[in-house]
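All protein chains of the complex are present and in place, except for one that has been dropped.
And now, chain A:
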Amino acid sequence: MTAILAATGIPRLARGVRLRHDEARGQWVLLAPERVLNPDPVAVEILRKVDGARSIDLIVDELASTFSVERERVAGDVDAFIAGLVEKGMIEVAVPTIGDAAS
């Protein structure tokens, strides 16, 4: 399958979107304008790595090794999940250009 997003892209939550653990209800929530979403456990694992520093590649690597799953399968899931939130405006992906390694 072909990925929708560049693997070198660095995703981060858009301004106005926050992931947090909801102590009162014992669950993770994704907060957005007038919305409270309940990501499933897989989504939570991905979202916790969306920190504006890790690239999609790295996120896939880490998840594949933590859960000992085939890298290719993880890559497909991560790509589809992040692309979905990009479409909703909840995640932004920066694609670093050469020579811009510092940020």
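The rule is simple: a contact is a pair of C-beta atoms (placed from the backbone, for glycine too) under 8 Å apart; a residue touches a chain by one contact, two chains touch by 3 or more; residues count from 1.
Here is the rule we use: contacts and distances are computed from a predicted model.
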| item | value |
| --- | --- |
| Listed names "Proline dehydrogenase", "Xylose transport system permease protein XylH", "ABC transporter ATP-binding protein" or "PqqA peptide cyclase", matching UniProt entry of the absent chain | "PqqA peptide cyclase" |
| Touch criterion as defined above, residue of A:Val29, A:Val44, A:Ala64 or A:Ala94 at the omitted chain | A:Val29 |
| Contacts of chain A with the absent chain, listed as residue ranges | 14-16, 18, 20, 22-25, 29, 31-34, 36, 87-89 |
